[in-house]
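Let me begin by presenting the structure, written as structure tokens, before commenting on it.
In this view, the complex is presented without one of its protein chains, the others remaining in place.
Which chain is which? They are A and B, in the order written, and residues in each are numbered from 1.
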Amino acid sequence: MHATTTTTVRSTKPASGAGRRGSYRWRVVDIVVASVIGVASGLIFWVWGLTYTPLSTGLEALLPGAQGLTGGVWLFAGVLGGLIVRKPGAALFTELVAAIVSALVGTQWGVLTLVSGLVQGLGAEIVFAIFLYANYRVYVAVLAGAGAGLAMGINDSIFWYAGNSADFKTIYIICGTIGGAVIAGLLSWIVVRALARTGALNRFAAGREVTARV
Amino acid sequence: MSVLTPARATGRITRINPVAKLAASLVLSAFLLVTIDWVSAAVALALESILFAWAGLGARAFFRRTIAIWIAAPLAGITTLLYGVTDGQIYFQFWLIHISDGSIALAIATVLRILAIGLPAVVLFATIDPTDLADGLAQVWHLPSRFVLGALAGMRLIGLFLQDWRHLELARRARGLGDTGRIRRFAGQAFALLVLSLRRGSKLATAMEARGFGGDTVRTWARPSTFGAAEWLLVVIGAAIGATALAVATVSGSLNFVIG
Partner (left out) sequence: MPSRVPANTQADAVADGSAAGASLRASGWGWRHAGRAAWALRGLDLAIEPGERVLLLGASGAGKSTLLQAFAAVLGGADEGEEEGELTVDGMPPASIRGRAGLVLQDPDSQIVLARVGDDVAFGCENLGVPRHEIWPRVDAALEAVGLGSAGSDAAPGRGSGLDRAHPTSELSGGQKQRVALAGVVAMRPGILLLDEPTANLDPGGVEEVRDAVAGVLRESGATFVVVEHRVDVWLEVVDRVIVLAPGGGVLADGAPDAVLGARGAELAADGVWVPGQDPLGGAPVRTRERTLPSHEPASVPASAPELLLSTHDLAVARMPGRPVASGIDLEIRSDTATALTGPNGAGKTTLALTLAGLLPPEGGEVSASDALRAESGHPDAPTPDAPRSAWRPGRRRPRAPGPDPLSWSSRQLLTRIGVVFQDPEHQFVTGTVRGELEVSLKALGLGHDEIAERVHEVSDRLRLGSLLAANPYTLSGGEKRRLSVASALVARPRILILDEPTFGQDSRTWAELVRLLAEQMRRGTAVVAVTHDRAFIEALADHELVIGGRSTPTSATPTSATPTSATPASATTASATPTSAPAAPE
């Protein structure tokens, strides 16, 4: 009886329930790793902020747009999550978790950090969606970073720089986009390659692509 | 006590469902974001101070949590002072910089507005227990539980990651790399932290799956999350503050829409 039951079950169902709805369904490991990347990124943001921004903040306030360039650092979580997990919503989810961590650890903007995270994550997410979650080459990563930077630029222009001139806003948004493309986009792509070589991404297509079959 | 397990049930505000705090804060922000003028911001700030006093967060804790905003608000104000929309008499001009009557008014409005939006956002968040928030998000707002709990489980690792970071730092000194190249070292540590976190994340995912997480069964909740009168009251207060601020600004004729 056992033999017959199991044979039929086995032929219809591979190893677990995952993957039934094609590759778009998130596995548990996708969810947990995306959130863990978010958490680690949130902490990296925080340490970065503690260590390096007090020196530069004053200067940035005086130079139009410089904030936008360095703002790219705050955007890498989403692109990284999207590149590693490769599921719809990965960039959004990861950036949002990073934002929550920033808000929890303190020194940040409370609930508004979540709004920023949501908007920035969405900027990257839209780019991955345009490529149908099937293309994760370097130019897609750069575009996703740019998307996040653009979203950040627009969002900040409304929230914080509402009273500023159109010139300032334009420069700020352009700088944000460039910063996002380079720091969040290109850098994240390089980081994913390096992470794959450590074997930490073995459960992900992003990791198995880089490491040879051993 | 870590950020993840703040002492429960001290002070009035702590007992309110976190999603209500989130909602109140978002509603209030939505009203204030419509306009940039000093009247609405000042009115909101005045009304909020009553809320802060009621929240039962001591003055020390209040300023410690909100210090970033007290720094950021004037800085954003300076930016607006230099690059704000020009209007009235111009006092100083250099390249893109125009300091005028208009930009001075806008700078004051910017400072007040950031305080009015940022302070309640932080104060309401400061008293949130992440576990309660997750319960609320999944049970009250019905966000997908797999993602809410996945995020929550990831958050628990914060403490471990901080410890990892410390050891990564010490290890670099022990290996002779502690003297130079701060930025490079920071990048290296950040990378190592990502590797460690991916490892821990994969293991955590296995442990969670082993406990039936992510299966097809509809999950139950050991602790109920409720949204009652107190929660509604907080949201209404948030909306009322925002509406009052806008109303006063409209009546006084100082309303200044951000878009349009």
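As a convention for this text, a residue touches a chain if its C-beta (ideal position, glycine included) is under 8 Å from a C-beta of that chain, and two chains touch if they have at least 3 such contacts.
Keep in mind that this is a model prediction, so the values were computed, not measured.
*Asks:* Which listed residue, B:56, B:144 or B:215, touches the chain dropped from view?
*Replies:* Of the listed residues, the one touching the omitted chain is B:215.
*Asks:* Any idea which of B:57, B:137 or B:196 touches the chain not displayed?
*Replies:* The missing chain is touched by B:196.
*Asks:* Given that one chain is not shown, which residue among B:53, B:67, B:90 or B:177 touches it?
*Replies:* Final answer for the missing-chain contact: B:177.
*Asks:* Please identify, in ascending order, the residues of chain A that touch the omitted chain?
*Replies:* Touch set of chain A with respect to the missing chain: 1-2, 5-7, 9-10, 13-19, 23, 27, 29, 194, 197-200, 202-203, 205, 207-208, 211, 213-214.
*Asks:* Touching the missing chain, which residues of chain B?
*Replies:* Against the missing chain, chain B presents residues 1-2, 4-5, 8, 130-131, 152-153, 155-156, 159-160, 164, 167-168, 170-179, 188, 192, 195-196, 199-200, 203-204, 206-215, 217-224.
Following the convention adopted for this analysis, only the chains that are shown with their structure count from here on.
*Asks:* Could you work out how far the Cα centre of chain A sits from that of chain B, in whole Å?
*Replies:* Each chain reduced to its C-alpha mean, chain A and chain B end up 19 Å apart.
*Asks:* Please output the residues of chain A touching chain B within their complex, sorted ascending.
*Replies:* Checking each residue of chain A against chain B gives 17, 26-29, 31-40, 43-44, 47-48, 51-52, 57-58, 61-62, 64, 80, 93, 97, 100-101, 103-112, 114-115, 158-165, 167-168, 171, 191, 194-195, 198, 200-201, 203.
*Asks:* Any idea which chain B residues touch chain A in the complex?
*Replies:* 3-4, 21-22, 25-26, 29, 33, 36, 65, 67-69, 71, 75-76, 78-80, 82-86, 96, 98, 103, 106-107, 109-110, 113-114, 117-118, 120-126, 128, 130, 146-147, 150-151, 153-155, 157-158, 161-162, 165, 186, 190-191, 193-195, 197-202, 204-206, 208-209, 213-216, 258-259
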